[in-house]
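What follows is chain A.
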Amino acid sequence: MSGGNPLLMPKLGLTMTEGLLAEWRVSPGTTVRPGDVLFVVETEKIATEIEATAEGRIETLLVESGKTVPVGSPVALWTGPPPGGDATESAAATAPEPAPDVVPESRAAGRPDGRTVATPLARRIARQSGIDLSTVRGSGPRGRIKAADVEAVQTSPAPAVRASVPTSVRQPTNVERIVADRLSLSKRTIPHFYVLADADVTELEHVRAELNADRTGTRITVNHFIIAATAAALRAYPDFACRWTDAGIESLPVGAVGIAVDTPRGLMVPVLADAGARGIESIADAAGDLVTRAREGRLTPDHMGGAAVSISNVGMTGASMLVPIVDPDQSAILGAGAIRSVFRPDAEGRPVLRREVGLVLSCDHRVFDGMRAARFLDAVVSALNHPVRSIRTPDPGRG
Partner candidate 1 sequence: MRDRELTERRLDEAAEITALLRDLLIVRRAEERLSAMFADGEVPGFIHLSIGQEAVSVGVMRALRVEDTLASTHRGHGHAIAKGMPLEGFFSELLAKNEGLCRGRGGSMHVADMSVGMLGANGIVGAGLSIALGSALAHKTLGRNAVAVAFFGDGALAEGLVHECMNLAALWKLPLLFVCENNGWGEFRPTSQQLAFALGDLASAYRIPHRIVDGNDVVAVAEAAEAVVRSIRKGEGPAVLECMTVRVRGHFEGDAQKYRDQAELDAMTERDPIRVVCERLAACGVNDTDLDGLTREVDAVIEAAVAAARRGTDPDPVAARHDVYTDGAAA
Partner candidate 2 sequence: MTEIRYLKAVNTALSDAMDADPSVVLMGEDVGEAGGPFGASRGLLERFGPSRVLDGPISEAALAGAAVGAAMSGLRPVVEIMFMDFTTLVMDAMVNQAAKVRFMFGGQTSVPMVLRTPHGGGLGAGPQHSQCLEAWFAHVPGLKVVCPSDPASAYGLLRAAIADPDPVVFVENKALYAMKGEIADPPAPFAIGRAAIRRSGTDVTIVAYGAAVHTAGTAADRLAERGVSAEVVDLLSLQPWDEATVLASLSRTHRLVIVHEAVEAFGVGAEIAARMAQVGFDELDGPIMRVGAPFMPVPFSKGLEAAYMPSVDAVLQAVDKTLE
């Protein structure tokens, strides 16, 4: 048996007589510093992590984990100071704060799990000034990082890598922050792929103009037809209404279509839950209401979620195509650009002037493959080619 001073089973409460050594966190040869957890003791009340109070190397474990031993009996030998030794450093080596029957406070600094212990204010300051807390030394109890510790780092001269151009930093709005987090998550976790197509909307434009001529409600837009076309494609391929979740591939309501809306607070994607059950005029009214609600901040949870596919349309600009990022709760998104006039060959090969819109379907490769996505996009294009079909309220019997 190698030498060394004993580490004892500590007394953790007035009434504690013995303790269960639940778990060793060190093994012979481990070098520990103050604050490192040595082992876990369970009493009838709680589990407590016992920390090293001085530096040392563990030599021998005397008690196996799972054994119960009386308070004060040796559980290991180490090179650190002896118990109750007169070395001032190690005076408290045996038991952390044997307060009568009081639950020990969480003690965390220098934890083996790598969690940084900092006050909420210190965290906030660090976040705002871009300081990595793991680089800050805490001056609080057990190494807790306090605001002053972060401020000290903040005021110390910064490395001269910053450009000298004056910049300004604005706090993102809540919506902006949420969108940023969600889209980052999406780009990190969803393997995106894209299928592209041009849809002929020549006829659609005529139909639209006619409908709007004798209509008093929300004006029908090309986007409303794209919503209707997407709903029609979902009706044709109901198994497209699904998404990847940790639990598996989840089926979603077939009739739901999300609509990306640019609002003063940032991007929102409310869902038209029953797009599949509506004719074009009804879609226009419902989508108009959703957009107004989104802009006025009056969306409720009922207006969100449940769709597998969304639509993002930048057609009001000159952009010809948009390659969007799939929402992390969905599996596909259709980007639509502006309508352009193009010459296309007719049956005889003569150029005819047509109106077209460029579509990009971004998809989650975990749920769809290229063929399925292409067929789906085809169905969207075909629905846009035949705008009259969108006018009718779809027959629910036809799936």
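Just so it is clear, a residue touches a chain if its C-beta (ideal position, glycine included) is under 8 Å from a C-beta of that chain, and two chains touch if they have at least 3 such contacts; residues count from 1.
The candidate set was assembled so that all candidates are chains of the complex that A comes from, given by their letters.
Note that the structure is a prediction, hence the values are computed from the model and not measured.
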All of 1 or 2 sit in the complex with chain A; the one touching it is 2
Residue ranges of chain A touching candidate 2 (in the complex, touch as defined): 119-124, 140-141, 146-148
